[in-house]
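Attaching a single structure in structure tokens format; questions to follow.
Just one protein chain is left out here, and the rest sit where they should.
Chain lettering (A, B and C) follows the sequence in which the chains are written, and residue indices restart at 1 in each chain.
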Amino acid sequence: MKALVYLGGGNKGIEDRPKPKIASPTDAIVKMVKTTICGTDLHILKGDVPTAAPGRILGHEGVGVVEEAGSAVTSFKPGDRVLISCITSCGKCEYCRRLMYSHCVDGGWILGNAIDGTQAEYVRIPHADTSLYHILDGEDETPFVLCSDIFPTSFECGVLNGEIAPGSSVAIVGAGPIGLATILTAQFYSPAEIIAIDVDDKRLAIAKAFGATHVINSSDGKAAKAVLEITGPRGVDTAIEAVGIPATFELCEEIVGPGGRIANVGVHGKVVALHLENLWARNVAITTRLVDTVSTPMLLKTIRAHKLDPARLITHRFSLADVMQAYETFSDAAKTGALKVMIEA
Amino acid sequence: MKALVYLGGGNKGIEDRPKPKIASPTDAIVKMVKTTICGTDLHILKGDVPTAAPGRILGHEGVGVVEEAGSAVTSFKPGDRVLISCITSCGKCEYCRRLMYSHCVDGGWILGNAIDGTQAEYVRIPHADTSLYHILDGEDETPFVLCSDIFPTSFECGVLNGEIAPGSSVAIVGAGPIGLATILTAQFYSPAEIIAIDVDDKRLAIAKAFGATHVINSSDGKAAKAVLEITGPRGVDTAIEAVGIPATFELCEEIVGPGGRIANVGVHGKVVALHLENLWARNVAITTRLVDTVSTPMLLKTIRAHKLDPARLITHRFSLADVMQAYETFSDAAKTGALKVMIEA
Amino acid sequence: MKALVYLGGGNKGIEDRPKPKIASPTDAIVKMVKTTICGTDLHILKGDVPTAAPGRILGHEGVGVVEEAGSAVTSFKPGDRVLISCITSCGKCEYCRRLMYSHCVDGGWILGNAIDGTQAEYVRIPHADTSLYHILDGEDETPFVLCSDIFPTSFECGVLNGEIAPGSSVAIVGAGPIGLATILTAQFYSPAEIIAIDVDDKRLAIAKAFGATHVINSSDGKAAKAVLEITGPRGVDTAIEAVGIPATFELCEEIVGPGGRIANVGVHGKVVALHLENLWARNVAITTRLVDTVSTPMLLKTIRAHKLDPARLITHRFSLADVMQAYETFSDAAKTGALKVMIEA
Partner (left out) sequence: MKALVYLGGGNKGIEDRPKPKIASPTDAIVKMVKTTICGTDLHILKGDVPTAAPGRILGHEGVGVVEEAGSAVTSFKPGDRVLISCITSCGKCEYCRRLMYSHCVDGGWILGNAIDGTQAEYVRIPHADTSLYHILDGEDETPFVLCSDIFPTSFECGVLNGEIAPGSSVAIVGAGPIGLATILTAQFYSPAEIIAIDVDDKRLAIAKAFGATHVINSSDGKAAKAVLEITGPRGVDTAIEAVGIPATFELCEEIVGPGGRIANVGVHGKVVALHLENLWARNVAITTRLVDTVSTPMLLKTIRAHKLDPARLITHRFSLADVMQAYETFSDAAKTGALKVMIEA
């Protein structure tokens, strides 16, 4: 089968690989129908993710059709259309039973990382019963592709941890795909203000179209002041970091109000300055989280009830044969305007 | 009347001052019976608290007897014995109505800071109805003195924010008075392990007597390793910072487990390194808080039900006339072994 | 001044009364601008509310202008436009400090009940600082009139206690004014299904226009079956009782699913059969509540952010001089189609 493979040293390529086989009775083999590319895939290509060795098939998102199910799989059978969670969950370990699938002792984020992933014709899914979700007859698969990772991530790490509430004020720092997904899911809770902050006016325009009540271009270094002009000197109830660099996290520290929350969504590679000399008496909470995908069933319900349309994030479509071009388009988002690229079998 | 006054430049002295008067119909004048000294008083003396100007009568803790009540005070009358909260709460503003008395727009921590305090024969208490608590007939006042500040602080900032739960593991970094009060109130929730960490073996011995299940002397710089030997590689459910310096906060970052919490109690004067490059995917929460004293009614109930004995922290007793000596004893705790010093009228 | 007075024996009339005076330094006198009639006013007229004696001026809702403020009132001054809470809160007692203003020991629901109310030219508001809310310059008062009682009631007793969540299923039994307000505020949390149940097709049509995803006319006694056809045999996550009679409460018992909640909003006069023989193992919660109006500040924010338009409930408008006719219209809702009637000074 064809697969997109990380070759090490910043390189990737399409390779011919043997079709995966059931390795454990709880596995399923899924024939991929649609997949996409995540910012984390780019991190792997840069060599930033030590668990992903050269030779790895990339990808941890997608929908497909069950090709084969292991003998202990009871919830899925060949022919079932499925959504693949980016997080593999055994359903048995202490973390799974605390609903922290991200830290599953026999799973977590392993797809396209410690084991081969979804940017291929077929993928092996361990612990299929607790890592796949049914797509119903007649449903378009497209929106579900974005429920593998980006929507549960924005919702769990940003919206839930940020405790967004009716009437509250929210600032979302970063209007890339994950920030935009946060803007969409934040509206589940009817906040009064959603302030989107980014350096790219085009993304801010999309943020506005997606429901931001205010947008701030932070290129001038005065975003904190601009936020406090909107909220009054108190600041926001929730500040969501959706970039992953020290400057944006510190901006969150400046704008969060007493009793507020900073919900980190970004993937960080560096230490950040925590200004406890200001914050120790400010009654704030700072949260971090690798997505657990515990909210996936809920997200599916909101999509089916037309409360959420994830497909709004899709800007480009490619066939799997053109996956190299899909990577180029996605990597060069500033120029191409790519948010999420859909890759179809 | 006699009062202990901050003179600026590291100095303090006993001065003769006029007895305070009712300034607003919601004020009460309280004749002090017992007070104590807080680590924050030492911070003021060092010049670290800009809101506390030279000339200020220090002290924000204590019990006394109502001498006079303003015309709008309805819950207290002359002769009532009262506990004084370290936090003044108007009961009306947005923060008070969100139970964040610490950020009251006409209160907060002002006693012995922005207005004259309790280390004197009399003190004026603004918003008396919502800043005082009744001491019942026949009750010994002694334990209540420690409910002005140290016990609500340790309980709210440490135990409540740390979400200590039955069977959980807790590390308390710092076994000074506030850390020891945290050890006592943590036991309200029956954690399985309470690990006390300090550099002073004498304090660790007290920690053990107060209920710590393990003690670690961190002088050798290997405290994190020692914690992980106790808990296994996962770390603790709750790490409580009760010192207020970067090193102890960073120790909390090293020992908190996935899904765990770091509850900051310490007063910090410097920026701290937040290792988001490790913590971003660890599903942790970090909380800060200036005590709100919303738990005071609950703490009084636990004392009256003999579930908590705050007086265990009292090591020395002085008369108000000897308050200068009380400060010396309290300041030189390493030598004197002082935890809390009781100052009686 | 003119006032609508309960005369006992089912009778009411317009009387001339002296303008109220400040009785306590925490009182304010408010000149009424707009008021409305509540189902509870009809209960009083029927003699069902023993605390409301003949001679009482009715009404516990409305907006007005502060005419005079007692000497201890700090947040309001003459000329301020204000929303009057139906619940009087002293801000000091144990219940107020637990955010249960409904059980305030010197307040609660007393307006138009134990003391004279708002269906008059002027009203005395005790504990003004904690029982009034500012209306901002330039704002239309109309929607705020419905924030005195009906919107906080539907939101707190129904939506909050029902723990409505994104993607969840909700049944609201009763599509009168309170049920309709529940339908509007339920949408703050983006449930997947909102099933409105009533015996009146006209009200069900409004329910649908207000956001109900399904409507069921329960006249045939088969509403439970109809709900289970929508949700599957499991039933709803939240069943909200918004009528106040045994039959509708028992319907909630039949349709609530495992792990679900029954949130009672209705005012009940009779004992209800609780089928614990079915429910003991069903992991349900049943909640009751007299509105606390703690959500009022939040509701004002959602109105200002255009997330909620309470004025949609207003069907008729009268002058205070025509208040008798307003009562007739409101009482005969089945014929007049009245939901909320606005009474203007």
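Criterion: contacts are C-beta pairs under 8 Å (C-beta built on N, C-alpha and C of every residue); 3 or more make two chains touch, one makes a residue touch a chain.
For clarity, every value in this text was computed on a predicted model and none was experimentally measured.
*Asks:* Which one, B:Ala53, B:Ala165 or B:Ala209, makes contact with the chain that was left out?
*Replies:* That would be B:Ala165, which touches the missing chain.
*Asks:* Using the touch definition up top, pick the residue from C:Ile22, C:Leu42, C:Ile286 or C:Ala311 that touches the left-out chain.
*Replies:* Of these options, the touching residue for the absent chain is C:Ile286.
*Asks:* Which listed residue (B:Ser24, B:Ser75, B:Thr142 or B:Thr213) would be found touching the missing chain in the intact complex?
*Replies:* B:Thr213
*Asks:* Using the document's contact rule, name the residues of chain C that touch the chain not shown here.
*Replies:* Residues touching the hidden chain, for chain C, are 95, 98, 100, 102-103, 244, 249, 258-259, 264, 266-277, 279-290, 292.
*Asks:* Where does chain B touch the missing chain, residue by residue?
*Replies:* Those residues of chain B that touch the unshown chain are 165-168, 187-193, 213, 297-302, 304-305, 307.
*Asks:* Name every residue on chain A in touch with the hidden partner chain.
*Replies:* Counting over the whole complex, chain A touches the hidden chain at residues 25-26, 71-72, 74-75, 91-92, 94, 96-97, 99, 129-130, 294, 297.
Here, only the chains that are shown with their structure count from here on.
*Asks:* So what's the Cα centroid distance for chain B and chain C, whole Å?
*Replies:* Each chain's C-alpha centroid was found; their separation is 42 Å.
*Asks:* Which residues belonging to chain B are in contact with no fewer than two other chains?
*Replies:* none
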